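Before we start, here is the structure in question, set down as structure tokens.
For this depiction, one protein chain was excluded, whereas all remaining protein chains were kept in their positions.
Our next item is subunit A:
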Amino acid sequence: MCRIGAIKSRKYLHPSKALKLMRSQQKGHDNSGFAMVMQDLGGVFENYKDLPILSLACTDEGMRIADNILHEAGFVRIMQWAPETHPREWLKIEPMPNYIFLVLQYPKSYKYASKEEKEELLVDIRLKIRKALEVNDEGFVYSFWPDVLTLKEIGDPTDIGEYFGLWEENDELRAKIITAQCRQNTNYDIVRYAAHPFFLQGYTALANGENTFYEKNRDFQKKLYKGYIGFESDSQCFLYTLHYVHKILKWPLMYYKHVITPLPFEEIELREDREVLKKIRASLAHLEINGPNTIIGVLPDGTVFTCCDSKKLRPVVVGYTDDTAIITSEVTGINEILPDRDWEQDIYPNEREMVVINNDLEVQRWQQ
């Protein structure tokens, strides 16, 4: 089973926190991978908040291909950072030759472009690079967005941490929001794109479970937006629905839960907003999910939330202090990172609930 976690803090944190969060839940995952998305970056990226960062794992040829595409589109490289790697023979990891995080300046022609135009450009370019890299298996591009970087690797999470030197805290790599998953997606092939967290235009989602409505979700999502591609994992559907409901339809976040796990009709009928809920249920029937799931999501503004399937068939717990909040699969993870919190405040969300943590670290419980 996947173990997932999200840390949100007022302070910039080092990814070692995420590794520790995951390691204590180790018995629950199969050591087939580790992946994380860092948002609201500090360290070497702190001064580039508005500039998009491309997260890339690739061969030398892949690097050249990406460079060409970026150059052709008019992007200018501002800064490049790569983690120092520590190859050892005994490490269980299948690394790529290069891990690169490129900070880029938008093309000149976009000087007066709107936020939306820039956002579309980033998706277009990422998809273009992805496609070009796929031709000869030259690499993977995970995210292309301001203030966000993504790392995904196949292997034992402890060893992955070792390889990238992530167990030692330093000032280079830091973020206020870190989401992480241990274990690759094992339902299908082990491919890097299949690892959570999934990211699109400022939205991050990761899930523990199985989406039995995967086929319905995918068939519907394929037509909704150009960025809904890949579908290497059934959990990607949760990200796309989040993006669709919140970014494209511009509905308030609470409707995400109404879309993926609609209330039973009996309960809908008792509510004042029944007509709205029935409309949503009819219109987005193909985005409903079924099957056991816990989802953690992050919005572009830094809001972090969690919710479950309609039967609450997968665990999740939320623990927090004044300056840090954690959502993760098992409480052992939180105990490791926040041993001194008031554990009586821990929240085990129910099947009708969303737990939402805003930028003031306020923890809210929304009932569906």
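Keep in mind that, in the parts below, a residue touches a chain if its C-beta (ideal position, glycine included) is under 8 Å from a C-beta of that chain, and two chains touch if they have at least 3 such contacts; residues count from 1.
To be clear about the criterion, contacts and distances are computed from a predicted model.
Asker: Report the protein name recorded by UniProt for the chain absent from the figure; options are "Sugar ABC transporter permease", "Iron-sulfur cluster assembly protein", "glutamate synthase (NADPH)" or "Electron transfer flavoprotein subunit beta".
Answerer: Listed in its UniProt record, the absent chain's protein name reads "glutamate synthase (NADPH)".
Asker: Thinking of the whole complex, not just what is shown, which of A:Glu215, A:Asp323 or A:Asp342 touches the missing chain?
Answerer: A:Glu215
Asker: Which candidate, A:Leu91, A:Ala113 or A:Leu249, sits in contact with the chain we can't see?
Answerer: A:Leu249
Asker: Considering the whole complex rather than only what is displayed, give the residues of subunit A touching the chain that is not shown.
Answerer: Considering the whole complex, subunit A reaches the absent chain at 1, 209-210, 212-216, 219-220, 222-224, 248-252, 254-255, 262, 264-266, 273, 275-276, 278-280, 282-286, 288, 290-292, 310-311, 313.
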